[in-house]
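In this view, the complex is presented without one of its protein chains, the others remaining in place.
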Amino acid sequence: MHSEKIDEYTKKNNIALQGGGQDRIKAQHDKGKLTARERINLLLDEGTFTEMDPLVTHHYHEYDMQKKIFFTDGVVCGYGSVNGRQIFVFAYDFTVLGGTLSKMGAKKITKLIDHALRTGCPIIGIMDSGGARIQEGIMSLDGFADIFYYNQLASGVIPQITASIGPSAGGAVYSPAMTDFVIMVDKIGTMFVTGPDVVKTVLGEEISFEDLGGAITHATKSGVAHFVAKNEYECMDYVKKLLSYLPQNNTEEPPKTKTDDDPNRLDHNLINIIPENPLQPYDMKEIINSIVDNHEFFEVHELFAPNIVVGYGRMNGRVVGFIANNPMHLAGALDIDSSNKAARFIRFCDSFNIPLITLVDTPGYMPGSNQEHNGIIRHGSKLLYAFCEATVPRITLVIGKAYGGAYIAMGSKNLRTDINYAWPTARCAVLGGEAAVKIMYRKELAKAEDPESLKKELIDEFVEKFENPYVAASHGTVDNVIDPAETRPMLIKALEMLENKREKQLPRKHGNINL
Amino acid sequence: MDYKILDIEKSFEGKIIENLGNNEYVIKINDNDHKLKILNMTSKGIEFILDQKYHRAKYLEQSTNEMNLVIDNVPITLNIHAHFDEIVYKNTGGGGTGDAQLALKSQIPGKVVSIAVTDGDSVKKGDIVCTLESMKMQVAIKAHKDGVIKSIKVKETATVAKGDVIAEIE
Partner (left out) sequence: MIEKVLIANRGEIALRVIRTCRALGIKTVAVYSDEDYNSLHVKQATEAYHIGEAAPVKSYLNQEKILEVILLSGADAVHPGYGFLSENDDFARLCEKNKINFIGPSADSMDLCGDKMKCKAAMLKAKVPTVPGSPGLVKDVDDAEKIANKIGYPIMLKSVYGGGGRGIRIVNTDKELRDGYESVTGESMASVGKSAIIVEKFLEKTRHIEFQMARDTHGNTVHIFERECSIQRRNQKLIEQTPSPVVDEETRSRIGKLVCKAADAVGYTNLGTAEFLRADDGEFYFIEINARLQVEHPITELVSGLDLVKLQLDIANGEPIPFKQSDLKMNGYAIECRINAEDTFLEFAPSTGPIPDVIIPAGPSVRCDTYLYPGCSVSPFYDSLMAKLVTWGQTFEESRTRMLSALNDFYIEGVETSIPLYKTILNSDEYKNGELSTDFLKRHNMIDRLTEDLKKEKEEKSEAALAAAIIYSEYFKSRIQNNAINNSNWKNKLN
């Protein structure tokens, strides 16, 4: 019965699945790119994708657009599960009118984000778009604005992840920037506000797509990309891995797993990672790798501001966000980029109930006119603000140097950090010995017969007096000095103690972090 | 879904045709139907009967295009979505999953006794990268593919755990 109706439905359905048609699909494949639906199938668990609004089309008639009507209108939306967890996903379809965004496309995406908000599930966006659909004029731009509005609505409520596997230019680029994490596929994903052609016309600057806004550029220089994937497979792996550390929404705790790694595991080799000579660098990641469950540390934003390390690890099954100075780069000093990187990471973790562990070894803020003129004062304050604002459990472990403003900024006690520990090798002071002595004893050194040996004597005295954690411990500003071998058990115990921490900020519309 | 087992160079088409309920299914592998009954399943492993034969499988590391499992004690790696490989690897030039792997991981725990190469050295598959001491024996960790040492992740006297990255080889 009704066989004609059934046939009509089947026919329409099949056309919808073809996107822009076989030719365009082949062109996409020839460029080494998968289609929107293929990407969604790579991401989701087999057979769990339910598409929404596949039969949406645009309703434009200017510029002969009525001759170019395609189902889905350039975006494939829907929901499904990733490793058993429900998520919402939209993927721009480059085969349909170059993946350009139209009013209806934007409507689909905002509808999707709305669903995600109503059900409290993460949203993944796959970018592969030529930008606004010029033929639709302002309506297309309004579509983008709608999406940006919803990105903001969802920010801090549900995790938003963007995978950039193709171009996104002009206005399109701001949506990914507003999401929480951006993964770009090397040599395929590009993002820029103004393309190389216009750049050449206006400024005369010649630059390639890759150099202007490719994955490596954004991962290392601008910090827009948090991850660089070698190919689309790896991109999906990153999304899945990231999701495994995050809760579905901000009312939930991050997923806890059972681990075989003994929470009481000691590591007597940790102290050997720190070289005897304080001027020699070491890799902070070795320490993090040792203390996390199964030596698995998922680093985020690896290529940007390597002088600070941020990422996720598990401690006895609980997800923890780590922030740590890395003496391998710039001696672990804080600067503009690292302050931004860490501050954003802290605020994300705070939004999603992820406790924070901070490992400190920093000689201070980077000096110099470059930093000062570019606003190290403003950017540095972000880190302080972010720490103070975070109400998730916060633990700080001072491993080496912690001087001056950087000592304060890296989760010191009085920023209302919950637990502060220090290794015996910790050195908390206003300034390092050399610099301090030069200032405090300027007159004496000028008068001395043998200023070098006097200086050495004074430095030794200063070091003994101040450059150790015991002074801080005696004031309670460090809760305890711990045996480095016991770092893992001590941190886990602190986390367990802080499990049900409850802290609220005073009600206000929002603070005024120095952006 | 299409699958490929690299070691034996065979490709397959496989999917679930019918869910008969009570943990029984009909699946299709290439052109043949098979009856499958799940006896026991967790995210880590499964016991099942396939056409009257009992099997047990352990699910190991998974990634988007690779499934690692141990079936009846035999380790097998399956490439999933293999028909996308040509497209996906077009821009990055990466070959099969084994070659594309950057990290040379240690299969055993031990202490680094000596490192035989430095960053930038060319190595061939099988060249000694470093030597570990484990259980009173010295074991050489060898390069898993031809290439250039991109970065050595360990140093002498460091302790490594099973699975730790020793070096990255491009």
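Miscellaneous remarks
In this document, chain identifiers A and B correspond to the written order of the chains, with residue numbering beginning at 1 in each.
Simple rule for what comes next: contacts are C-beta pairs under 8 Å (C-beta built on N, C-alpha and C of every residue); 3 or more make two chains touch, one makes a residue touch a chain.
Owing to the predicted nature of the structure, the values given are computational and were not obtained by experimental measurement.
By the touch criterion stated above, the residues of subunit A touching the omitted chain are 45-48, 81, 83-86, 119-120, 248-249, 251-252, 260. For subunit B, the list of residues touching the undisplayed chain reads 1, 3, 5, 7-8, 10, 12, 14-16, 19, 25, 27, 29, 34, 36, 38, 41, 43, 46, 48, 50, 53, 55, 57-59, 67, 69, 71-74, 76, 78, 80, 107-110, 134-140, 162.
Keep in mind that, in the parts below, only the chains that are shown with their structure count from here on.
Taking each chain's centre as the mean of its C-alpha atoms, subunit A lies 28 Å from subunit B.
For subunit B in complex with subunit A, the touching residues are 1, 16, 63-65, 81, 84, 87-92, 94, 100, 157-159, 161, 163-164.
On subunit A, the positions that touch subunit B within their shared complex are 29, 31-34, 38, 41-43, 46-47, 186-188, 230-234, 236-237, 240, 269, 272, 286, 289, 295.
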